[in-house]
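One structure, as structure tokens, below. Some questions next.
Note that this complex is displayed minus one protein chain, with the remaining chains in position.
As written, the chains take the letters A and B, and residue 1 is the first residue of each chain.
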Amino acid sequence: MTVPISWYLILSAVLFVMGVAGFLFKRNIITIFMSIELMLNAVNLSFVAFSYVLRQLSGQVFVFFVMVVAAAEAAVGLAIIIVVFRNRESLNVDDIELMKF
Amino acid sequence: MLDQFFFYIFASVILLGGLLTITRRSAVHSAIFLIATLLGIAGLFLHLQAEFLAGVQVILYVGGIMVLFLFVIMLVNLDQAARQRQFNRQWWLALLAAAAVCGEALYGLYRGRGAFTFPGAVPGNMPPNTQAVGNALYQNYMLPFEVASIMLLVAMVGAVVMAKKRL
Partner (left out) sequence: MFNEFFSRQDLLLIKPAVLLALFGCGILLTDLLHERRHKYLNAVTALLGLGFTGVQLALIQRAMSAAGYSEVSGFSGGLVVDGFALYFTWIFLIATAIAILFSVRYLEVENEHHGEYYALMLFSLVGMYFLATAMDLITLFIGLETMALSVYVLAGFLRGDRRSNEAAMKYFLLGAFSSGILAYGFSLLYGLTGSTNLRAVADALVARPSGDPVVYLALITTATGLLFKVAAVPFHQWAPDAYEGAPTSITGFMSTAPKAAAFAFLLRVFLVPLAPLRPAWEGLLVVVCVLTMVVGNLAAISQNNTKRLFAYSSISHVGYMLLGLVAGNETGLKGIAVYLLVYVFMNLGIFTVLVALRRKDIIGDEIEDLSGLFFKNPVSAVFMLIFLLSLAGIPPTAGFLGKYFIFLSLIETRHYVLAVIAVVFVVVALYYYFRLVVMMFMREATDPERLNISPGVAVALAITLAMTLVIGIYPEPFIRLAAGSVLVPFR
């Protein structure tokens, strides 16, 4: 492999941090949720890179399961988003302050 | 040489897509850029000889999850949200936290880059991929595979419970 593994890992770390940053400072729930997808993809990338270096399949199997989890989370999460929208017509996290510290 | 070329191409697609996903105003634009990122990752999967996962990435993520996202974006009214301020009030705090995490992660990975050398790692190709993944799923990883079926059932029931108006 001419591209060393650490490059893949750094790419994955940067992507992961982008996801974290998006999660922390976006206001729109759907974009926040997309940031979580970015994080999961960073995880997948590092798993596949490790799996390639180790020449074994466990990492790829884990990625398969992470994708299944992402799909299930998307189904439930988007359903929750629809309900929230139906009852209040806004998807801005700052508006959602019925409950406070 | 060619390896590096492709890596740079895909990496820049991924990073640019990711950056635009979290900075764009409109949720639809974010979703489109997220799709670019996902496709870039699928490209890297091919590069790392994970053909099966590259296929699943395109079919499941781009074809399934992102289409679901776009549907929901169309169902809910986001025009108003797009005109509002995009970042929440503590954005500078978040930026600081994210920068700290990023610095920590990069420093850790950089300092530990020697940690990922494996004497046992044989050079050469991975076994023919799709068949091997299938075998692993149905042999060593049978149990999580079965539990995942329950999880998908939960997701299905949960989505219906939440979204259906009258149960």
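General remarks:
Throughout what follows, a contact is a pair of C-beta atoms (placed from the backbone, for glycine too) under 8 Å apart; a residue touches a chain by one contact, two chains touch by 3 or more.
For clarity, every value in this text was computed on a predicted model and none was experimentally measured.
When the omitted chain is restored, the residue from B:F45, B:Y61 or B:Y141 that touches it is B:Y141.
For chain A, the residues touching the absent chain in the complete assembly are 9, 16, 19-20, 23, 29, 32-33, 36, 39-40, 42-43, 46-47, 49-50, 53-54, 56, 58-59, 61-62, 65-66, 68-69, 72-73, 76-77, 80-81, 83-84, 87-88, 96, 98-99, 101.
For chain B, the list of residues touching the undisplayed chain reads 104-105, 107-109, 111-112, 115-116, 118, 120, 139-144, 146-148, 150-151, 153-155, 157-158, 160-162, 167.
Everything that follows uses one rule, which is that only the chains that are shown with their structure count from here on.
Residue ranges of chain A in contact with chain B, taken from their complex: 1-11, 13-22, 24-28, 30-31, 33-35, 37-38, 41, 44-45, 48-55, 57-58, 60-61, 63-65, 67-76, 78-83, 85, 89-94. Remark: chain B residues 1, 3-4, 7, 11, 14-15, 18-19, 21-22, 27, 30-31, 34, 37-38, 41, 44-45, 48-50, 52-53, 56-57, 60-61, 64-65, 68-69, 72-73, 75-78, 80-81, 84-91, 94-95, 97-98, 101-102, 105-106, 109-110, 113, 116, 118, 121-122, 124, 126-127, 129, 132-133, 136-137, 140-141, 144, 148, 151-152, 154-156, 158-163 touch chain A in the complex.
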